[in-house]
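The complex appears here without one of its protein chains, the remainder shown in place.
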Amino acid sequence: MSFNTFGHIFRVTTWGESHGPALGCTVDGTPPGIALTEEDIQPWLDRRKPGQNKFTTQRKEPDQVHILSGVFDGLTTGTPIQLMIENTNQQSKDYNDIAQAFRPGHADITYHQKYGHRDHRGGGRSSARETAARVAAGGIARKVLATFVPGLTITGYMIQMGVHQIDRRRFDATQIDKNPFWCPDPVVATNLATYLDELRLSQNSIGAVIEITANGVPAGLGAPLYAKLDSDLTSAMMSINAVKGVEIGDGMATAALTGTDNADEIRMGPDGPEFLSNHAGGILGGISTGQPIICRFAVKPTSSILTPRRTINTKGEELDLITKGRHDPCVGIRAVPVGEAMMACVLLDHLLLDRAHTGGYRGLIG
Amino acid sequence: MSFNTFGHIFRVTTWGESHGPALGCTVDGTPPGIALTEEDIQPWLDRRKPGQNKFTTQRKEPDQVHILSGVFDGLTTGTPIQLMIENTNQQSKDYNDIAQAFRPGHADITYHQKYGHRDHRGGGRSSARETAARVAAGGIARKVLATFVPGLTITGYMIQMGVHQIDRRRFDATQIDKNPFWCPDPVVATNLATYLDELRLSQNSIGAVIEITANGVPAGLGAPLYAKLDSDLTSAMMSINAVKGVEIGDGMATAALTGTDNADEIRMGPDGPEFLSNHAGGILGGISTGQPIICRFAVKPTSSILTPRRTINTKGEELDLITKGRHDPCVGIRAVPVGEAMMACVLLDHLLLDRAHTGGYRGLIG
Amino acid sequence: MSFNTFGHIFRVTTWGESHGPALGCTVDGTPPGIALTEEDIQPWLDRRKPGQNKFTTQRKEPDQVHILSGVFDGLTTGTPIQLMIENTNQQSKDYNDIAQAFRPGHADITYHQKYGHRDHRGGGRSSARETAARVAAGGIARKVLATFVPGLTITGYMIQMGVHQIDRRRFDATQIDKNPFWCPDPVVATNLATYLDELRLSQNSIGAVIEITANGVPAGLGAPLYAKLDSDLTSAMMSINAVKGVEIGDGMATAALTGTDNADEIRMGPDGPEFLSNHAGGILGGISTGQPIICRFAVKPTSSILTPRRTINTKGEELDLITKGRHDPCVGIRAVPVGEAMMACVLLDHLLLDRAHTGGYRGLIG
Partner (left out) sequence: MSFNTFGHIFRVTTWGESHGPALGCTVDGTPPGIALTEEDIQPWLDRRKPGQNKFTTQRKEPDQVHILSGVFDGLTTGTPIQLMIENTNQQSKDYNDIAQAFRPGHADITYHQKYGHRDHRGGGRSSARETAARVAAGGIARKVLATFVPGLTITGYMIQMGVHQIDRRRFDATQIDKNPFWCPDPVVATNLATYLDELRLSQNSIGAVIEITANGVPAGLGAPLYAKLDSDLTSAMMSINAVKGVEIGDGMATAALTGTDNADEIRMGPDGPEFLSNHAGGILGGISTGQPIICRFAVKPTSSILTPRRTINTKGEELDLITKGRHDPCVGIRAVPVGEAMMACVLLDHLLLDRAHTGGYRGLIG
């Protein structure tokens, strides 16, 4: 991964700031001949769009994607696809207070220290608005995956926000789209509405854990060590703003497992190997097993809050800062479609890498 | 990251299998003029060396490193440094049982499915033996860091094994080297000896959590999005065999934090900004803050155990498998020096990237 | 170099086709704090702009550059700079004849064979219009170089077109901007006007050789083998449409030199080493010597000509094709500012790479 590019073959280079004229990305390496229009991408952006309910930032952006290159007569040409999304609802003056002061828990201070000069309006490049470009790129990845691996599905959802964790026994995938939190547990979803209302009233914010699963991923994607499927997935998720931890399968909990517990035993099914459990989260030795890929990540609470916090400014003066502007009380909510997009991009990239390296042939069993 | 290379400027390409004649790595991008001998590298390898006590594999390897290129008259020349470690204590016949059968929880099956052909002896490329090359490369990174950032220190230690977790109030860094588990809590260290003995006797294995901290890292290393310091660190740790989760700072626990809790407030100290807490683990917006970098990762239990597990072989026949050979009951123990090495490599890489991009200049405060 | 990205640290990713809505590039790795406006870039685009005289394509484009990101308050922020140039003067119906037929000497047939689907309008991605994005990126590179290495100058000019070659004894740098061919030899410049008129009338086109020199390049840029300064320069020039050969210093003519002829002897001057000749073109062992960097490349004649040529179409039918549309009779003319831009990008990239690797320190002489 370079400064602003991720991927080996399917390579996405994002650009743009929160309050500039536009943002977008160049998607390179898309296979040719794939049917693609803006309508294939827009629905994913709409899922991430701000201002859809009172639980996300009140900035209202249409987030309309424009395809500027790489598609002709409705088909990809194999050349780079440029996606652009115009910024239309900036309120830069909200940010005058932080032009010289550093929000605690935010990238303000590190950008200043590294670059000596930063676009403070809306957080500039550090804004979660950058993730719109990822979601757009993910829309392309999903379209290609749908062509190459018809049964593959990617689903993201919230499993924890603050003190509220889902109960896996109540897991109901049909609930995910029915509440503003992408929560698969209807009981928790109800609780979250009250919980988040109280947090907003107390001028605070909260963290969350998001889980992304991919079903129907063929066995054999990934590589043994440095381009491991899990290593690339982890890197992709950790590259999302505010993410502080990433897990594959049982994740941090594997520390408490014994070898007998952790071994996903194997039997022979009608269509090939079948695993009796999935502690591995669908990845062994960096390579997909054919089981569901399971990836989780924690998103820290929004650092822009209305409660005063102690900080300093560029002159070294100490002050108490509250952050105005329109901020998500739980930035983890909108991270759900972002995490899905990153999963789609990484899976497509590894599908292409795999057909480069092995031609897509598979060692037979049985 | 390519298949077997990690790093942007300080690039390490590893090669070699568990039971081949040798393994090693090419270290590219090392600055010229750094004093370097095999004696600078060997102590780090000795820390990772197998067979040092009854809690690690009984394979006895001297793991003697040879510098084959890139150093002249005791100084690095700026050209690639080749490091080679010969394998001397292979017992390949131990592995005949798994030539055709797949160990549950192991990469055997995914290697077979992807490549159709694998070196089963000792796990081939999937063996933790590959990490010797990383530790050697880390030795070079440490030597360069010691020249460029004299006060920088990197320390790894075990904070959890199975049900045993350290108590942070008993944290004593001087204990780390005094027990075979690199455990900073002397009470837990004592308990672990008994615990691991029992596990071995019951022919089982166990997971662990390792924490790596780096002190004295200058502010400003990293980049905002895809070459984030945390994204690269996470990717590096996840590329170590058997790692299933990685955290920066408060990691997964940030999900339960509010914005007021999570904000590391800032005051002005005599030498610049001082943070009143370090939930961020020393990284904000992908860039180091100057606080200690804190990274944790979970290592799953060794999948090669003597307890029979249900599995299949390449013919699709079902069988119960026990794995002979000499295996670590807790592969997490030897992951401590490996994690330290990865931290060193990533930090040096970002130090070099930063001087490329910014020239190492820093935005002033005060 | 990836599909559409060049550079190691200063990385340019171009996108866009001849007849799409726009084209542009993402410029990543630009150091922060550099004063930059659209006015710094526009003059270079104006030099390359089509339709300036009867010797270039009659397509008339303002080629106005827009900076969409990466610059704030007139200074670069260190984040990616997006440059966009809108296409305004497409006449796509001119190209209907080649929608299914392949122009001999053109990329039509290879795009069809590789991708199965191509944007035939104006050559799509294979159009020389893509070079506008390079020239824009080169404008940024020049601005940074002017800050870092004040005395560095880059000059491109035509030294051959068809049968006309310059006489080095008449070389006059002040002439370059005074004729539409960027020719430093006033006698040849006069001849070229007549020559090219005749070629146009005869519905033909012609090749050319362009030379790019860089003065004031510090010694020490480059690397010994695969990121050699000459290897990267050559690759950059060969990546320009229609280029078929690249030379450094004496180039192909070194085949006829003896070792005594070729040795650029060295004496000690007041400011360090002085070379008595420059057969090497300023690069030895992949690393700059401090002498002028000299790079030449040959541009083949435009393949879109009005003279009928035998070819086939996608159905495999044989036909005679003439190519309508607005084409440069000598595409080499507009390659001059493009070659300069590539030189600027490669030099800046290596300047940044060098400060990563060596910190910019130099081995002393004397």
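Per-chain numbering from 1; labels A, B and C assigned in written order.
Operating definition for what follows: contacts are C-beta pairs under 8 Å (C-beta built on N, C-alpha and C of every residue); 3 or more make two chains touch, one makes a residue touch a chain.
Keep in mind it's a predicted model, so treat the numbers as computed, not measured.
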| item | value |
| --- | --- |
| Given C:162, C:186, C:216 or C:292, the one touching the chain that is not displayed | C:162 |
| Residue numbers in chain A that touch the chain omitted from display | 9, 29, 31-32, 78-79, 224, 352-353, 355-359 |
| For chain C, residues in touch with the removed chain | 1-6, 8, 14, 102-107, 109-117, 125-126, 130, 160-163, 199, 204-209, 219-228, 230-232, 234-235, 238-239, 241, 244-268, 272-273, 276, 279-281, 283-290, 296, 298-305, 307, 309-312, 314-318, 332, 354, 357-358, 361-366 |
| Missing-partner contacts on chain B, residue numbers | 2-5, 11, 13-17, 20-24, 26, 28-29, 32-33, 66, 68-70, 72-73, 75-82, 114-119, 121, 124-125 |
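We take it that only the chains that are shown with their structure count from here on.
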| item | value |
| --- | --- |
| Central subunit by CA centre of mass proxy | A |
| Gap in Å, rounded to a whole number, between the CA centres of chain C and chain B | 45 |
| Chain A and chain B: spacing of chain centres that average the CA atoms, whole Å | 26 |
| For chain A, residues contacting two or more additional chains | 2-5, 14, 114-117, 125 |
